[in-house]
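Removed from the display is one protein chain of the complex; every other protein chain stays in position.
Then we have chain A:
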């Protein structure tokens, strides 16, 4: 019958995997949103060429499986002389993936800002960069914050795939443990619960950050 006691000796393995997943997630969430923001700005306000390049990037990533993107970066790139550690390949793959999806989301936010806001900033003498950072970004991100939160969580969950290139994250730990103690049901159940906990925690952290960033909504 079910016996979770067999997992106890492996709690360090689970814990290590959990930490790795958290580290990867924190890092790639920052990098991915930064990349997505940059691309969204280019897509929304850039010239024809940058717009086309960003559009191609977004389509390429959104229409191919993540695991293929990962394998391409880790196994494919060495063929042209780009050798990456599994960790590096994972960070790059996850960042590029989140970058593409968040580009579309953030662009929708930028698009929701009335043209008058930009013109008002312009006639007050602000540069485009000042207009972006001081006038556009906060309301734009507020608009799409729930969608962006969900996307970041999706990417965190999707990071399970990188166990395939032997990054010792949470799913890798589960695979390892169940291959040792043959307790597949218990191992994966615990792992699923850990992912669930991570996802809920991320939502909570995003909410706290959002409360700070968009405090203007609540105050009088």
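Things worth noting here:
Throughout what follows, a contact is a pair of C-beta atoms (placed from the backbone, for glycine too) under 8 Å apart; a residue touches a chain by one contact, two chains touch by 3 or more; residues count from 1.
Methods note: contacts and distances are computed from a predicted model.
Think of the chain that is not pictured: of "Amino acid ABC transporter ATP-binding protein (PAAT family)", "4Fe-4S dicluster domain-containing protein", "Dehydrogenase" or "Spore coat protein JC", UniProt labels it "Amino acid ABC transporter ATP-binding protein (PAAT family)". For the chain left out of this panel, the touching residue among A:88, A:117 or A:164 is A:117.
Summary of contacts with the chain left out: across A:130, A:166 or A:179, the touching residue is A:130. If you put the hidden chain back, the residue from A:19, A:82 or A:138 that touches it is A:138. Counting the whole complex, the residues of chain A in touch with the unshown chain are 114, 116-117, 119-128, 130, 134-135, 138-139, 142, 214, 216, 219-220.
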